[in-house]
Each structure stands twice: as structure tokens, then as C-alpha cells.
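One structure is given below, represented as C-alpha cells, and several questions about it will come after.
Here the complex is missing a single protein chain, while all its other protein chains stay put.
On to chain A.
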Amino acid sequence: MPYPFGLRRFHFGKGSRQWGGPRKTAVLRRFESYSLHSSPPATRRSYPSIGGSLWLKTFTLSHFFYKLKLGFTSQGGFVSQLPLLPVRAPNLTMQCAQIQINYYYVGLWTGHDFHSQFPSFATCSKELKECSGHVFVDSVPEFCLPETELIDLSTVDVILISNYHCMMALPYITEHTGFTGTVYATEPTVQIGRLLMEELVNFIERVPKAQSASLWKNKDIQRLLPSPLKDAVEVSTWRRCYTMQEVNSALSKIQLVGYSQKIELFGAVQVTPLSSGYALGSSNWIIQSHYEKVSYVSGSSLLTTHPQPMDQASLKNSDVLVLTGLTQIPTANPDGMVGEFCSNLALTVRNGGNVLVPCYPSGVIYDLLECLYQYIDSAGLSNIPFYFISPVANSSLEFSQIFAEWLCHNKQTKVYLPEPPFPHAELIQTNKLKHYPSLHGDFSSDFRQPCVVFTGHPSLRFGDVVHFMELWGKSSLNTVIFTEPDFSYLEALAPYQPLAMKCIYCPIDTRLNFIQVSKLLKEVQPLHVVCPEQYTQPPPAQSHRMDLMIDCQPPAMSYRRAEVLALPFKRRYEKIEIMPELADSLVPMEIKPGISLATVSAVLHTKDNKHVLQPPPRPTQPTGGKKRKRASDDIPDCKVLKPLLSGSIPVEQFVQALEKHGFSDIKVEDTAKGHIVLLQEAETLIQIEEDSTHIICDNDEMLRVRLRDLVLKFLQKF
């Protein structure tokens, strides 16, 4: 079925903290009015936030002589309590810590008069506000920081960033934890990540708020608060948003990498980013040593969309595949959701209403604009203006057009034609799409209704979206359409209740779903799959949906928060190089058909986890007392080695040989490990075993040497 905008080619969206919620339209009630043109850009209510899902995972590789620590930033899992992953293997220790940025929680309050119920809250009553029966914290937005309990971030050597959605916590790590390592990411990831951070900082700084609520965090008070306030974790660690200066400093520590580029890390491992097909510049990572290959699969998409397709072939032959970042809404098909988005948009606009799309300034919006480019004419919406309002709107739209090498083949080829890869350029040219840094200034004069507005922040807690919610929320003609799967739309809407406008939930998440994962695993065939526990069982709300879990053979190894997992590595060998001149001197002897041996005397030189056998230095001639002494200090003691023996001693022939050499009264006894030859007259024992021979005689060195020589005659020497 030819969906007009190729929905099966869609790929946007990212993590949410839940398995999708019921899609319902909102409760209707009139809302206070708000004048768009006259009011200053101040938010007039508190904007308590809900949890985001930005995670940073850290691996620590303990390997031979060096201890290397690597960090990953990636999507974590699909529920709010994402597990901490410390994994240990005999030679390879991986620790994965999460960094979670949480906007602080929206409280759901059932009682109306909480002062009377909780008189002790009087002290923090200024911090808590009630709206339609729900309690919220009135404060400047705060963010939950990466967890640092299990890992000291200052000891992490490397951080690998998978895509721009999971680097939002980077300034907290690079600026405040003593981290001195290197961060690796692709160019689009850094550029678009910068835009996302810039927008966030701009939104927060635009509306300065002096008050930072802290009283409610008191544990004694918090435990008495209604859920979910009382369930918020580690509230004491929550921090205010970083500054642009910190962002710039953090980004300056990033080293840019390209797909399939091999990066040597201290000789211990090689890491390689691969296209994950999810977003511009999004990557999966291969961590490889000489004997182990670990694939780290983060937010990936198999749908053919605008980024380069997912590189599956390079994931083959993995010993372990760590699987994270699956779709948050496994039951919602992106095709259906985009269809729903377009239908609702058209219906609203045709009835004279406005459509508000809370979104990030990059990612989903490119695809939505592409859909709409194809859809608006067919739906007779050519005259409806589309507005994109973000401090980084212009940069975002332009950046998307210049990352040609990171785009899918179709879009890449357009670069060689006189047309831009994304059709939104044409929408801008024809004035169908207009973009503004904020709703003040030009927008106020251009603004006409009905229209469609794309703006942030999707949490509805800050940014220009707040103004539109207040402006349009009171009319049932208008619609707000949620497309980002990160946030529970019901929680996002809670402080705006009662609301008259229609609310549509169309989460668009193009990351791997479970069917696609099964297909991928069949294709890639890793020896072991490691994934969060939640992926190995159906979601609690739909326990009968056996299709919503990973089904692979052997069963996936799952981990939960703060669990240490031993990876099934069995390292037995280490690779050692032999210098050519040393190799030249070797004379192998064939001891068995196909097996040759040679003895080697060399110096093992080890540096940066690379081991090299070098020829031993020639013993210098003793020329003088001083020099001689010095030489003996520097050069290892190279004694002449005794020859190595091989072979086995045939007992019967050995006995015959003994007899031939004048021994009589020989008795042979069989033991569990071999034989004992007893020379009764000489009161001597010869104990012959598979890998050793002992001659036990009583202080008769002559006899022992005779017997030893007899034994050696039966063995090979080299």
C-alpha cells in the first residue's frame, strides 16, 4: 500500500518511560485566557516536570595490564526505573551506570485540602500548588543526574555516544564529576545534540525563576506527599539546568568519528561506530579485542528512512550483543500513527481549529514535515500555514540539509541534483512553512489562524508550547497532538486541566520492535544476547502479549538495576607478535604430523596491551669490571636452556634395555598413572608416568645418571 509519505520508511521518536498510554481526548473546561501579543514571555504557573529518559551507561573493561574504562550514552530501557548494569567477566569487566535526567515529578493529588490533612506541610505550602485535584511542585525545573553510586566517573576513560537524544546529560558528567576521558560521537550527533541542549537552556533561561523548591525534598515530608511525588527517587541529587557555557565546554571534549572508523583504545580494544538507522548520525558500537567481539545496539531502526540504513552485517559474529533502546510503544505502528496524525490534523484545520504539535526541534519533525508536504495538497490544506517555533528552528532545518553523507541513498542522490534532500526547503520557499526563534517578534505579525504549530518542549513544562496551550486550550475546535513517545501525555497535560481542546496521542517511535528484533537476531546470530529484564517478559499491563518480548535462542541474559552480570567470555590466549629477525631464527621440528615445535628464547616486551617477542640481546663480552657489572644489570640473565624432552617411554623396551645394561631382577608394576620399574637388587625405583619420570635411588648418583641416560635415549630432545 503506497502510503503517501512512505510511512514504513519513517523513523523518528525516541524513548518513553512507559508502554504507551490510552489514547483519549481530554476533559473539557474553560481555561484562563492568555493574550499572546501583549504578555511578556513569562510562564505564569509552575511547570513541574516529568521524567525524561536520558541515560548514560558506562562500561569498564579490565583487561590484562591496563584498566580501561569506557562509557556509553544510550537510551536505557523502556520503563522509568532503568536498571543499572554492572557486568563482570573473567577478563572483561563492564559496568554500566545510568545517567537520568529527570524533570521533577508531577504529583497526582487526590485530596483537595492537603493543608488540613498534612498540617506539617505548612512550611512548604509555597512550594506545592494544586490544580484540578493534582499537586505540583512550583519551582525552577530540575533534572535528575546520572547515577554515580556504582561508578566513579572520574575513572572513566571513554564515553561513546549513540545518538543525539542520549547526550543531554553530558555537561553534568564532563563538568562536574572529574571526568577526564574522551567522548566519541558522530558529527550530526554533536551538532543536533548541541541544538537540543541549546533549546533546553534557552527555554529555561528565558523564564528565570528565583525559587528552587527544596523543602518538599525533605524525606520526612516527601514520604507523606501523595504519589507520585512520594515515589520520586534521589530527589536530593536533582540539579538545575546547565548553562550554555557548560554545554560548549562539554561539547569541546567530544572527538568526532565516522561510521566504520576503527578507534584503537590503548591497544586493549578497538571500538567502531556503525549506522543504526534511527536518526542522523545515530550509532551502534562494536567493541572488539583480538578474541572477543561485543556489539552494543542502542536506538536502531530497520525502517528505510532518511538516515543511512542500519548496518546489520557488521554486527555478525558477535560473542555478546547488548541490546537496548527498543521502541517504547511496541503496540503502535509508526505507519498507523502518522496516518492518525494527518487525519486528526486535517479534521481540526478543516473545522477552523488550530493544531499544536509539541515536539523536539529535530528528528520527528523532519519526517512529519515530509509527510505533510505530500499530504497537504491531497487534503486540501494548501492554504493552511505551518509554523515551526524554536530558538534553533532555523539551524535545525538547515543542518538537516547539509549532512548529506549521513542520509539514506535516496536523499544522498538528491544532493547531486539541484534540489535539497528534505522537502521542507520547498515548503519554506513557498511560504507554507515558516519558522521563528520565538513567538515574539515577526511571528506575532505573521500569525494567522487556523494554523499548525510545531514547538517545544514536549513535556509542556517550558518553552513556547506553554503559551499555545494557554491560548488554545479553552476551545474545543483546537487539537494538541502528541507525537513524542518520551512523555506521558496525561501527565504532561495535568497542570493545564481543565482543558477544552482535543488531545490526540500519536506516539511515533521507529525504533526496533520485538518482531524486528527477532528478525535482527536471526540475521546477526550473536552467541549471547544481553538485555534489560523488561525486554524478556511481556509488559505488566498486557501480560498475555507474548509477542511483546524478546524470543531468542539461547535465551537472552537479562539484567536488572544494580545487578552484576558475568559475561560468558572464556579468554585462554593472548596474541603475541614475534619480531621478524627472531622468527627467522626459529627452527620448527615436526613432532607429530601437522604439529611442529620450536623453542624460542626472547624478551617479552609489553606496551599498550601489545605484546612483542624481541630477540634477546647478545651477551656482551666481559671487557672490564665496571662495564661487566653494568651489562649484567640491564640485560636479563640469558642462561643456556636445557633441551626440552618429548615422547613416551615404552616400558617393555625400557626393561629390555635395562637388562641389556646388566640390570636383573627387574619387576614392573602397573599404577594408575603409569608404571613402576623396580630394580630390586639396586633398591631403586623408576616411576614412569605420562608427563614425568622419577628415578629414586639411595645416594647412588652414578646409578641415577646411568639410569637417566637410559631413559633419555627413549625421548626426543629439541
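The definition used in the following text is that a residue touches a chain if its C-beta (ideal position, glycine included) is under 8 Å from a C-beta of that chain, and two chains touch if they have at least 3 such contacts; residues count from 1.
As a working rule, contacts and distances are computed from a predicted model.
Per the UniProt record, the absent chain's protein name among "Barrier-to-autointegration factor", "Sorbitol dehydrogenase", "Glutamyl-tRNA(Gln) amidotransferase subunit B, mitochondrial" or "BRCA1 associated ATM activator 1" is "BRCA1 associated ATM activator 1". Contact with the omitted chain, checked across A:Arg448, A:His544, A:Arg572 or A:Lys660, is made by A:His544.
Shown as candidates are A:Glu149, A:Glu205, A:Glu234 or A:Asp377; the residue that touches the absent chain is A:Asp377.
Taking the complete complex into account, A:Arg350 is the one of A:Lys262, A:His290, A:Arg350 or A:His605 that touches the chain left out. One of A:Gly133, A:Gly258 or A:Gly336 touches the chain omitted from the figure, and that residue is A:Gly336. Residues 1, 3-5, 331-333, 335-340, 342-344, 346-347, 350-352, 371, 374-375, 377-380, 506, 542, 544-547 of chain A touch the missing chain (whole complex, contact as defined above).
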